[in-house]
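A single protein chain has been omitted; all remaining protein chains appear in their positions.
Up next is subunit A:
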């Protein structure tokens, strides 16, 4: 077990190393002069040289990369070109909003998606299946931004015109200050995220469950005299958890790296919004920081999923 974990952690470190090298190289070959970005259009050539020397941009790429790596290992990701703030703390400030969106969203989409999938699979071909399938089709067909705009229009704009505020248009309020205000601000982002993602989980649950319900051990469970409810929830659903966990790991990791569209639509000051801003400003240290953070979440999620497999499937122990 320890060997397995050590191996996976070593591999994760290798992945992050390769990712950082790739991103670094990408910016080296990309056009644009960071010194000009920092100094502005009116800067003289002498000022630019001074800035390059300050930022270390005049050194060879390998030296730059080595010094980046040695600092990154201590948690120092450098400073933003734009406002000279440390990248690490800029990103850390954005994490609460993203985590709030993703954790709340995950719980909600599981709570909605899985039961819809179960309902659909248990009444396959019937009316309830068709309702479930319609939900899946609608959820999968809507692009996130369309759904986001629509709910803004319906739940913020129209009530405002009628003279009252149903939900705020966005923004993030800290959880610890006032949980109610926090949740109230997140209702619309959650709804949008959940509608889109729950459909994926409903479809996955339905498909997996249909397969499992045809298994011999489900017949055995029925032959024991278990009620259909117990057969489905204790025996069938248990066997569909492995693919669900796989999907969940990937989804959570991706979103934690920045739920770009939703954060943009609702003005949530999350990691995704930071990334968009940094790309617009060509703020390389921030972009590299955000990419590495996304990579970190993905390798962690993969290790977590592998460990969960062992917990879920006794045959792997």
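One rule holds in what follows: a residue touches a chain if its C-beta (ideal position, glycine included) is under 8 Å from a C-beta of that chain, and two chains touch if they have at least 3 such contacts; residues count from 1.
To be clear about the criterion, contacts and distances are computed from a predicted model.
Visitor: With one chain of the assembly withheld, which option in "Hydrogenase-1 large chain", "Cytochrome aa3 subunit 2", "Cysteine desulfurase" or "ABC transporter ATP-binding protein" matches that chain's UniProt protein name?
Guide: "ABC transporter ATP-binding protein"
Visitor: Decide which residue listed in A:221, A:248 or A:268 touches the omitted chain of the complex.
Guide: In the full complex, the listed residue that touches the missing chain is A:221.
Visitor: Among A:239, A:274 or A:293, choose the residue that contacts the chain missing from this document, as touch is defined above.
Guide: Spelled out, the listed residue whose C-beta touches the missing chain is A:239.
Visitor: List every residue of subunit A that touches the chain not included in the displayed model.
Guide: Within subunit A, the residues touching the omitted chain are 1, 3-4, 215-217, 219-228, 230, 235, 238-239, 312-316.
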